[in-house]
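A single protein chain has been omitted; all remaining protein chains appear in their positions.
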Amino acid sequence: MSIEAAQVMSESEAPLAVTVRARRSIGRQAVIDTLARPGARLGLAWLGILAFFAVFGPFIANTHPILMKSEGHWSSPMLRSLTPVDVLLLAATGVAIVLWIGRWFSSGIGLLIVIATPIVLAPAAYLLVQPPANVDYSLYRTMISEGKVERVAFTIIPYSPSDRLRDRTDARLSPPNAAHWFGTDNDGADVFSNILHASRVALSIGFMATGISVALGLLIGGTMGYYGGAFDLLSMRTIEIVEALPRLVLLITISALARHRNIYLMMAIIGLTGFTSYARFVRAEFLSLRQRDFVQAAIAAGYPQYRIIFRQMLPNALTPVLVSTTFGVASAILYEATLSFLGLGLVDEPSWGALLEQARAGGNGFIWWIALFPGLAIFLTVFSYNLIGEAARDALDPKLRKRD
Amino acid sequence: MQNRFGFKDLILTVLLVLLIAVVLLGMKQLDRQWSALQTLQDQGKEQTRLLASISRTLDDMSSNGIAVSRGPTTQSAQSGVAPGHDPYFADLKEAEAKPDFARGDYLIDNLQTKIGGTLTPYITRDLYGIWVLEKIFDFLLTQDPNTFDYIPALARSFQVSSDGLAFTFQLRRGVRFSDGEPMTADDVVFSYELMMNPKIKAPGIRSYFEKFKGVEKTGDYEVVFHLKEPYYNTLNVFSNLYIIPKHFYSKYGEEEINQNPGLVMGTGPYKLRDPTSWRPGQKIELVRNEMYWGEAPAFDKIIFNEVMEEAAQETMFRNGELDVYRCPVPTYARLIKDPSISSRSTGYAIESFLNGYYFIAWNQKQGGKSSIFTDKRVRTALTMMTDRDGICQQVYQGYAKPVHGPFWNGSPQEAPGLKPLPYDPQAARKLLAEVGFEDRDGSGVLKNEDGTPLRFRLLYGTGSEFTQRIVLFIKDNFAKAGVIMEPDPQQWSVLQQRADHRDFEALFMGWGGGDVEADPYQEFDSSQIADAGDNFCSYSNPKLDQLIREARISLDKDRRMKMWQECDRILAEDQPYTFLLSRDETRFIDNRIHNVHRTKAELNLVDTWPNPIPWYVPKPMQKYTQP
Partner (left out) sequence: MLSYLIRRILLMIPTLLGVSIVTFAIVALSPGGLGGSLLGPNSQLRPEERKAIMAYYTARYGIGQPVYVQYLRWLGRVSPLGPKAAGEGWPGSWKIGFKIPDLGESWQVHRPISDLLSESLPITLLLEFTSLPVIYLISIVTGIQAARSRGKVVDVGLGTFLIGLYSMPEIWIGVLMIGFLTNKEYLHWFPSNGLHDITSDAMPFMPSFGPHGFERGWLLDTAWHLVLPLICLSYGSFAYLSRLTRGSLLETLGLDFVRTARAKGLMEKTVIYAHAFRNSLLPLITVTASFLPGILAGAVIIETIFGLPGMGQLFASAAINTDRELLLALTLIFAVLLMISFLLADIAYAIADPRVSYVD
């Protein structure tokens, strides 16, 4: 019931206690509808697990013990080995939990705060948090065998992803067993630990690459739809050119040529080549919206341009964009996995695709545990995003809603 | 009633399409049968022609090894082939003397790549293409795989002038190309001139002959090569000179020779059935050359498959479809324990100078500035921090050996009694402390006075799982000792560029082997620093330069060896590279192939050397027969 109706009613009839509920914003309604579907719930559940792994990875799988008493001193090698990124993620998660419990801000602003926290704290983190630059992973095991350690508490999985077990050379390529739940890989590293830590890379590439795509798409598409004319014509050709370029091949070429492999480059390329569909959506929406009455009225009323764009047009244009975003994240994750699979990913950083490549490179025969588990992780992640996307699409599709 | 496209119509359409498809496929089958028939007919024609000319061959062969009084121009007593004992065929003759020797059967080999390029000699620089060509062509001389003596092949004898500037070869008579035409000195001259022609796409091979001035025909069966300056290894260079028929190749223009992938006609024991028609993608099947001037080898055919995938190769070998299986080390380690493999084949892990070596090059001058690697102590310390034995054991499962210099293990060029640097991280740290790098703050990282850690990037090429594993192993070695090494993988084209521009800190690479007596000039002489030469690390030692240059032009073997040994000592002292290891070549050979044994080079059949094949299959074990 709208506020106006309630007001009318309250004026015309005896004063009733009328509970007036503020209309939910489109965004919040969309989220609720989406999450009502079981598919989205499953997807969100898995993504939640992944996020948990991404943030708390160092606490779950780490060669550095949580607590250690050696030669009379207590120390926490694990805490000392935390990187600035670890700390920032933990901070963001902490802020998110606090906000959620306290329900102090609406979800939109709350989200912004959570995202802003690591950015604000970043300089401090990079200055203060100094993990040791060089790690000798076999140190602890050697110390234990030499009897130098009085008490020690390891994480559940006492292996870091880069711990290649140089002191236990026969552990290499071992099938899943009690010590290594998913076995070890070609270099001797624990597969479970690698899969766990790789979730961070996968999620971050997914978000950031898609973020770049969406931002670029909104920018270009919006400008095209709003102004039209020559800019539209030129941008349309640019979009066609970018679409005509074979994306995977372009990614492979640039990765192969890059001087230093880093994660930001991959994000950037995946992001920059993926903006076209968002641009098209926004352009189409803007073109039609521009003709609509309320926009025409706003223009006639002399509203400043930015207000028209941001408050009138953009929220309406966002719907198809948001639905595609989830699919975009899924495909970004797939691209990263494929690039790593082809050997173009980061070295000595955990990655699902890189593990999968080991299963393929022959010589050792078929190593099923390296083929199955990392691929399963990729599959579940992509599946989750696709499920959420499908649920959102069903929720937001006006045609289907009418039917239901 | 409308004329609707009903279900019946759909069925009819589908049936019609299927019918057309079957007819087309039937036509295709007939076509293939037809071409198979055609091939058989051609074979028949060829056989008739050969029968007619075999009598000619018999006549000519008799003039080779046995003194025949036909006239004053026939062979006289010169160094080289003594009647009845031809060192070129010694191995094969020994095999023939064995009781179970038999001719027949095929040898099925595998090139681990598809020859995408060309098989035309000189144009191809594909390593695998060379394997094929070694069976089709002969050279003036070759080397004994055990003694490394030079054996005349197509030459009957040869002389080297005392100043090393003139090489005279007397050619055998009665040598015929696979089409029956005789080989003469004209062909040798033609071969040389074709190769030296800058329009011919053979820059690699040409580079070997840069010291040559020209060739001179001094008789129908004699040539003299003239050099600009003496070089100790010149005889080796002749193993790149394919002797090709002038009458065949002169029919083609230069561009056509460059482009046509299948112009292959030689004097060797085998040939391609058609010397002009081979195209990439076609099977490489070598058949016996009936015109062959020498002792016929045992195999009727040599078939080279082009299977790249490891799994497929292994399957082929298990099924008995492959006779020579060159497998990577992990496969070898796995299969050598597999009874089903070891019962029917023999595994060989071959240590050989042909395998080259891997190294880390420390760049002493990057971007014009001296780097931390300019100090010899830093390089020495880094070598002592590298567990080379560990790499051989853990990455190569024992099928590799550490090397300590550019000369192969056991080479006479190695300095006797030279002790290799041990794996001693403690001693390495002491050495680095002298330079100023110490663990000043207990962080486990070696830093100098300014607090700069000892940290660098190791550039290496992608594409090999072994390389990455070695790099990560070394990274862990260094990490333990307090040095931070960051892997810097780069794809090959970029790596080459960066190496040429000296744009790297440390470089992991390998040099291919091939020379019995290696020449360290290209890598370590200071003249090779400029102009994108191969002295990547800007290493310069004037004493070494002098020794190398003197040794290169010295024709006195003993004197030369002493100089090489001194070079070895200097390089060990200076450590411009950290010499890492030389891996073994691992392969399995089917047991039905007899007379396989090891030599100092490799096996008694070296892929890249044109020696006659001394292997055979006894009659009862023969698997393949001529159709």
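The chains carry the letters A and B, assigned in the order they are written, with residues numbered from 1 in each.
Simple rule for what comes next: a contact is a pair of C-beta atoms (placed from the backbone, for glycine too) under 8 Å apart; a residue touches a chain by one contact, two chains touch by 3 or more.
The model shown is predicted, which means the values in this text are computed figures rather than measured ones.
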Sole residue of B:Arg103, B:Lys301, B:Arg318 or B:Arg377 that reaches the chain not shown, by the stated touch rule: B:Arg318
Candidates A:Ile254, A:Ala268, A:Leu287 or A:Leu314 - the one touching the absent chain: A:Ile254
Contact residue for the chain not shown (choose from A:Arg80, A:Arg292, A:Arg311 or A:Arg360): A:Arg360
Residue among B:Gly117, B:Gly174, B:Pro230 or B:Gly347 that touches the chain left out of view: B:Gly117
Positions on subunit A where the hidden chain makes contact: 39, 237-238, 240-241, 243-250, 252-254, 256-257, 259, 330, 334, 337-338, 341-342, 344, 353, 356, 359-360, 365-366, 368, 371-372, 374-376, 378-379, 382-383, 385-387, 390
Residues of subunit B (touch criterion as defined above) contacting the omitted chain: 25-26, 28-29, 32-33, 113-114, 116-118, 125, 127, 201, 203-208, 210, 259, 261, 280-281, 283, 305, 307-309, 311-312, 315-316, 318, 321, 356, 461-464, 491-498, 510-512, 514, 522-523, 528, 532-534
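In the analysis below, only the chains that are shown with their structure count from here on.
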Sites on subunit A touched by subunit B in the complex: 132-138, 164, 166, 169, 172, 186-187, 256-257, 259-261, 343-344, 347-348, 358, 361-366
Complex interface listing, subunit B residues touching subunit A: 309-311, 314, 327-331, 334, 393-394, 443-445, 453, 455, 462-463, 465, 468-469, 471-473, 475-476, 479-480, 482-484, 487-491, 494
